[in-house]
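Just one protein chain is left out here, and the rest sit where they should.
Moving on to subunit A:
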Amino acid sequence: MLSHLRPALVFVGGFTLLLGLAYPLSMTAIATTLLPHQAEGSLIRQGDHVLGSALVGQNFTAPGYFHPRPSAAATPYDAAASSGSNLGPLSQKLIDRVRADVAASGLAAPVPADAVTASASGLDPDISPQNARAQVARVAAARGLAPERVAALVTDQTRQPVLGLFGEPRVNVLALNRALDTLAAE
């Protein structure tokens, strides 16, 4: 066993330098040089402050904004503490929560499933197009906009599967709400 001590220490130490420092630091240098936007978290800046990340969901509660999915993070959409609900399918807590969310949303059956179920991360940036369309009437009324214009905006913001194959049709809530602000300001 003692004859293995030297190689064990050398390999663990050497690989810590190579794989634990040289590899991630050189990847960081390359990424921040070539792709600074992605490397820094795809941040959206407005003036001198950060508005959020294009990839990370944020919470919206005002009736004049489209609402994201329920978030199971301790504070909804806390991007420093991601979490799902981890409630099982027979959980009374799950069923009570969904019932309350259905009632609060004012949506009629069939309720889009993603509108009242918590995402895996608690940070889902997207909602389904059905969910967005179901919110059009509320948003249009709150903003004093014609529902057709808001509906057209939803269609405009709906992203199709990549290469027509990978992923699902979806709407990024932050992008949709920013476009909505622009529309309302016109």
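Heads up, the rule we're going with is that a contact is a pair of C-beta atoms (placed from the backbone, for glycine too) under 8 Å apart; a residue touches a chain by one contact, two chains touch by 3 or more; residues count from 1.
As a working rule, contacts and distances are computed from a predicted model.
Participant: Which one, "Potassium-transporting ATPase potassium-binding subunit", "Electron transfer flavoprotein subunit beta", "ABC transporter permease" or "Imidazole glycerol phosphate synthase subunit HisH", is the UniProt name for the chain you do not see?
Facilitator: Protein name of the absent chain (UniProt record): "Potassium-transporting ATPase potassium-binding subunit".
Participant: Looking beyond the chains shown, say which of A:Leu21, A:Ala137 or A:Ala152 touches the absent one.
Facilitator: If we include the chain that is not displayed, A:Leu21 is the one touching it.
Participant: Touching the missing chain, which residues of subunit A?
Facilitator: 1, 4-16, 18-21, 23-25, 27-28, 30-32, 35, 38-43, 49-62, 65, 69, 77-92, 94-95, 98-99, 102, 108-114, 116-128, 130, 161-162, 165-168, 170, 174, 177-178, 181
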